[in-house]
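Every protein chain but one is kept in place in this view of the complex.
Up next, chain A:
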Amino acid sequence: MTAKPKLAVFKFASCDGCQLSLLSCEDELLTIAGAVEIAYFLEARTQQLEGPYDIGLVEGSITTAEDAERIHEIRRQCKFLVTIGACATAGGIQALKNWANVDDFIAQVYARPEYISTLATSTPISDHVAVDFELRGCPINKQQLLELIAAFLRGARPRTPSYAVCVECKRNLTVCVAVAQGIACLGPVTQAGCGAICPAFHRDCFGCYGPKEQPNLVSITTHYITQGSTPESLVRLTRSFNSNAPDFREASDALAAASDDHSQPGAAPCPPIEHSS
């Protein structure tokens, strides 16, 4: 009998939500476990089989010197390395510190900053090692994760869309919140994959899947400003879970430069939070 492909799941700075998506494949989990050997997955099993692994799923961003080292060893161990989620593919929500002075952040949260070791930045896995495929989302969509694993098993490239959330909205017959309600929505520049759930719930897309292929952030943000959005609010909109994705980052920097008071979210000059030592 041929040995089953070995799958490993690794975690860096993140919320665990993307790897939880594997456990959330409730109907398919035992089928997956029959098709691949889940060789390393700390959240799900105690036994840890040694590499090399055929497919490695990486969740989370690089925020410490140790993790910047660890990802290289993981790359060596994995034949096919896939990043899952906004943290691993774009740096995640914690990349907001890239715009701030990290020492200020540490001082705000910790009474004894000297105990804390962290890099000044939160960066995606691809900034550190070669990545074979990136699965977008905050969190990823479990159907896309199943497609990824199935495609890997049949030796094909996973079929995930590169078009905008707007396409999914049209397919769902959801009334456009930007056109009908004048809400600044990131749908036109955000990659599809979530099923366009936010507009279906009468609210704006806030960019969980990051920029679509060739987005035009200048056009859409200019349009929203003419409709009454402030540059500051658009800075906040583009600086969230995929803020460090180049298209969103550049757009948010341009908006911040255009903004009068140059205020930057997350970098407000506030006194430290009082924590007792």
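The working rule: a contact is a pair of C-beta atoms (placed from the backbone, for glycine too) under 8 Å apart; a residue touches a chain by one contact, two chains touch by 3 or more; residues count from 1.
Note that in this section contacts and distances are computed from a predicted model.
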> Which protein name, taken from UniProt, belongs to the chain you can't see among "Autoinducer 2 import system permease protein LsrD", "histidine kinase", "Molybdopterin binding domain-containing oxidoreductase" or "NAD-reducing hydrogenase HoxS subunit beta"?
Replying inline: "NAD-reducing hydrogenase HoxS subunit beta"
>> Which candidate, A:Ala44, A:Ile225 or A:Ala258, sits in contact with the chain we can't see?
In response: A:Ala44
>> For the chain not shown, which residue from A:Cys78, A:Leu96, A:Leu135 or A:Cys166 touches it across the whole complex?
In response: A:Leu96
>> One chain isn't shown here. Among A:Ala33, A:Cys176 or A:Ala254, which residue touches it?
In response: A:Ala33
>> One chain is left out of this view; which of A:Pro139, A:Pro188 or A:Pro231 touches it in the full complex?
In response: A:Pro139
> Footprint of the hidden chain on chain A, which residues?
Replying inline: 11-21, 23-24, 26-27, 29-30, 33, 38, 42-48, 63-64, 67, 92-94, 96-97, 100, 104-106, 108-112, 115-116, 118, 138-139, 194, 197-198, 200-203, 206, 208, 233, 236, 240-241, 263-268, 270, 273, 275-277
